[in-house]
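First the structure, then my questions, so here it is.
All protein chains of the complex are present and in place, except for one that has been dropped.
Note that the chains are named A, B and C in the order they appear, and that numbering of residues resets to 1 at the start of each chain.
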Amino acid sequence: MSITYLEAIREAQARLLREDDRVYIYGQDIAGKFGGAFKATKGLPEQFPGRVLNSPISEDAMVGTAIGAAIEGMRPIVEMQFADFSSIALNQILNNAGTMFYRTQIPCPITVRLPSGGTKGSGPFHSQSMEGLYAHYPGLVVVTPATVEDAYSMLIEAVAIDDPVIYCEHKYLYYHLKAEALPQENLPIGKARVVRPGRDLSIVTYSAMVHEALAVANEFSADGFEIEVVDLRSVKPLDTATVLASVARTGRLLCVGEAFPWGGVTAEVIARVTAEGFHLLDAAPQRVNAKDTPIPYHPNLWSEHRPNKASIAAKARQILSE
Amino acid sequence: MSITYLEAIREAQARLLREDDRVYIYGQDIAGKFGGAFKATKGLPEQFPGRVLNSPISEDAMVGTAIGAAIEGMRPIVEMQFADFSSIALNQILNNAGTMFYRTQIPCPITVRLPSGGTKGSGPFHSQSMEGLYAHYPGLVVVTPATVEDAYSMLIEAVAIDDPVIYCEHKYLYYHLKAEALPQENLPIGKARVVRPGRDLSIVTYSAMVHEALAVANEFSADGFEIEVVDLRSVKPLDTATVLASVARTGRLLCVGEAFPWGGVTAEVIARVTAEGFHLLDAAPQRVNAKDTPIPYHPNLWSEHRPNKASIAAKARQILSE
Amino acid sequence: MLQTAEPESKNKTKTPPHPKYLEAFRVMLQTRIFEDKLGALYRGGMIVGGVYLGRGQEAVSTACGLSLRKGDIFAPLIRDQAGRAAFGEPLLDPARTYLGSKMGPMRGRDGNIHRGRPQSGQLAMISHLGAMIPVVVGTLMAKRWRGEKDFVGMATIGEGGMQTGASHEGINIAAVEKVPFVLVATNNRFAYSTPNDRQFGCVDLIDRAAAYGYDGHTVDGTDLTACLEVIGNAVERARAGGAPQMVVANVLRLAGHGEHDDASYVPPEMRGESYARDSVKVAEELILEQELMTADEIRQLREEIAAEVNDAINTAQTDPSPRASEDDWRAMAQIDLVDQLS
Partner (left out) sequence: MLQTAEPESKNKTKTPPHPKYLEAFRVMLQTRIFEDKLGALYRGGMIVGGVYLGRGQEAVSTACGLSLRKGDIFAPLIRDQAGRAAFGEPLLDPARTYLGSKMGPMRGRDGNIHRGRPQSGQLAMISHLGAMIPVVVGTLMAKRWRGEKDFVGMATIGEGGMQTGASHEGINIAAVEKVPFVLVATNNRFAYSTPNDRQFGCVDLIDRAAAYGYDGHTVDGTDLTACLEVIGNAVERARAGGAPQMVVANVLRLAGHGEHDDASYVPPEMRGESYARDSVKVAEELILEQELMTADEIRQLREEIAAEVNDAINTAQTDPSPRASEDDWRAMAQIDLVDQLS
């Protein structure tokens, strides 16, 4: 058996629907035989009648209804067709779901799935990585699975969590990643993972960029540099301890993220490491992010807009040469 | 003559309306004798008939219309009643205004005024500081005036700028700050200002927190520590050079912001300083932000939720003792 | 108690125009007395934050709360002190919230009209207008899934709030999901200072009902009987499985937007319109005219209520305030998911 990242998301949802009758899925075009723009719910509507529902093109209300259902004890999963359209639901997510528990002590266990990140030819409005917007506000858990196993186990866990979870699934990984089997157990949300040990430099990253970082690490290995790659897995809560432990081993830090360069995950990681582990660092910590423009549509432009092996390697080389 | 921060905003708008017939102001309750929830347009509707218009409660459309008018050559100012409600307009701001020039090469000169920040008893939805959300996305200028003079000159400049400007005016400063006169000239947007020179520690901050930082600096002066206070003025573009020059003088950095603690301005400043000025630092750079919960309504809670003199002073002492 | 109080009267010769009329009148009177007190406290600098009153909207709001019952969902808004009370909220909740007690439902974390008790079906509004509508829809979807029967959800909104995108999406999605939902929109002529002609382009807000596939009803919001009938009827239609219901009530807001606002933007001539009548006064006049209560009984009732109001205020004032050092500063329900920020 071989399972893709996308299939893992589908299987996780199937299991959730099977095992927990408080779960339902709400989103655009996810019902019927169609099964979603990316087919993440394909087959589920038939298997679980009445629990995989098409919504109108009303992202704000989609999340609003999920909040209401959660108050009444349900465990809704909301699928955004693209992460980019969650900007329409941002108010419900930040101001209603994110404040609910603090204000009322009533938990708001909703999971919002955001098909995120860039793919070829998708352009400014179908490529965004929005984890930084959501993680900035209080009250939300924001996860960014980078592997098939994490896609599966973190979605299962997300729905079980009593807090709102923004589940950023990377569209580029949907078909590009395969695993042999679904995991029986896994690290909990909130724990980062050292995916490749090293001693010379820590690359701290998440989601699709984990794989770019790994490729760079392998290249550098040929030159005798051992790069450690840390997959954050969840960007909020952020596992500072694991990052610090890695930097303690390597003395050097490069943060890589696919989102826009001002603020966001990479800045937050660096601010934490320098606050708590300043003396662990032997060189200036650096970042590689996307460029500070909308995400271009043409692949020639897009492949340079996002961080890539070349830009990550260049920064890594710079840090290693210090 | 003595002019408040709020009056400076009103005077800037009066001058803009007087001198540039492409300017109009659009917002809720700003017209008629009423002149806005905070009276920032008081008197202007009578003076400039037909150019200060009440909008329906439709933040998304308010910004949408401004974008359209800007395409046709106007210079709209949009007043949000509270920054917090701009979450409804976020899609137009980020995805339409912010991408316009990159996509079409047509400039989008709109100014969106956000009455920002906390005041006593305002609670989770009338107190937010949203500069970090807007600065994260490409295509926008985000300014955060901390003085009466800047409130005036930066608003004049914002409207002249060919790009969309998010003008974060701090509600706490509306009446708390007074100046003798309006400035004839001023630093341009994009330049930070050293508002108090020092040699022992740089506190880099913006908006209302500049004044908290100054108060702390004055306290520390009695103990023989000279704290330099840098007012960023605009958080995007961010004047890294001025910040670095300050850190070069003091060797120590504390960033203070009123927004939520994950990501945002303070993380971005630290990431820049450590990337470019790592060897200038003699101690770990630190941050003081608001707490990671919604902004509480009761003053007893609110005054501890936001950064305050005590929490800033404690962090400053920690850094100075390293 | 609120739900049952019906003053006894030997002189009561006629039956009231609606079975809930006197019960409703008591709620209205309590609301008026309580809100007058809040206004006074505000002017005395005793309130933390702003005060937002429902003056002029007591009949509509009371009818909303009284038309619902336990197990229903109610999402009140700015001007629903009366509706909240009628739905069962104890006076102590608003008293504590306004006076900054840490024992109120929001424990100092949120204030005034943002209070609620979601666990009892009374949602706690966020400020962003329209946002609570889809939340009500979601609660109803959940109830249906759980197999509950005969429940209804209601949201209130102003004519200004109807212009938000959130309202639109929420109103439409209720019809798509075919849930038993009632929207009560009160057109009180102003959204803060903005009059109707800068708010919407349709002739009458009730033109929105057909646009969403709702049954539409218009009601004179100053007439308690009409409010009880029209809103009660709309609720029962929704409960019985009919289409979603939209009620548009016409009134004039008889206070500022908040107590900081003198409402000087209201043209004096509007005050003479029939929708500008004070529903509490109108109800009281009818009661006297129809001899449902005597003037004396009403005076007694007022005194009784005033004592209740004073009790609530006194309790709230002697309650402890929240303290920063006692707050757990935790936005997450799961303590293991609190982000460890330095």
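Basically, a residue touches a chain if its C-beta (ideal position, glycine included) is under 8 Å from a C-beta of that chain, and two chains touch if they have at least 3 such contacts.
Everything numeric here is computed off the predicted structure, so don't read it as measured data.
*Asks:* Over the full complex, note down every shown chain the hidden chain is touching.
*Replies:* Spelled out, the missing chain touches these shown chains: A, B, C.
*Asks:* From the listed residues B:Gln28, B:Thr41 or B:Asn91, report the one that touches the chain absent from this view.
*Replies:* Of all options in B:Gln28, B:Thr41 or B:Asn91, contact with the hidden chain holds for B:Asn91.
*Asks:* Out of A:Gly132, A:Pro164, A:Gly198 or A:Pro261, which is the one that touches the chain we can't see?
*Replies:* Of the candidates A:Gly132, A:Pro164, A:Gly198 or A:Pro261, A:Pro261 is in touch with the missing chain.
*Asks:* Per the definition of touch given earlier, which of C:Gly165, C:Gly221, C:Gly256 or C:Pro322 contacts the omitted chain?
*Replies:* Only one of C:Gly165, C:Gly221, C:Gly256 or C:Pro322 touches the chain omitted from view, namely C:Gly165.
*Asks:* Consider the whole complex, including the chain that is not shown, and state which of C:Gly49, C:Gly65 or C:Pro244 touches that chain.
*Replies:* Candidates C:Gly49, C:Gly65 or C:Pro244; residue touching the omitted chain: C:Pro244.
*Asks:* Tell me, which residues in chain B touch the chain that this view leaves out?
*Replies:* Against the missing chain, chain B presents residues 24, 55-56, 58-74, 76, 91-92, 95-96, 98-104, 106-109, 138-139, 141, 161-163, 188-190, 236-238, 240-241, 272, 275-276.
*Asks:* Which positions on chain C touch the chain that was left off?
*Replies:* With respect to the unshown chain, the touching residues of chain C are 163-169, 172, 174-176, 178, 197-203, 207-208, 210-214, 243-244.
*Asks:* Would you write out the residues of chain A that touch the absent chain, in ascending order?
*Replies:* 28-29, 31-34, 37, 53-61, 81-82, 84-85, 87-88, 120-126, 261-262, 286-287, 291-294, 296-301, 303-305
The rule is simple: only the chains that are shown with their structure count from here on.
*Asks:* So what shape is it, when you link every pair of chains that touch: line, ring, star, complete or other?
*Replies:* Drawn as a graph, the chains make a fully connected set, so complete.
*Asks:* Taking each chain's centre as the mean position of its Cα atoms, how many Å separate chain A from chain C?
*Replies:* Computed from C-alpha means, the inter-chain centre distance equals 41 Å.
*Asks:* What parts of chain B, by residue number, touch at least two of the other chains?
*Replies:* 84, 87-88, 124-125, 262, 286-287, 291-294
*Asks:* Of all residues in chain C, which are in touch with two or more distinct other chains?
*Replies:* 106, 109-110, 114, 126-128, 165-166, 330-331, 338-339, 341-342
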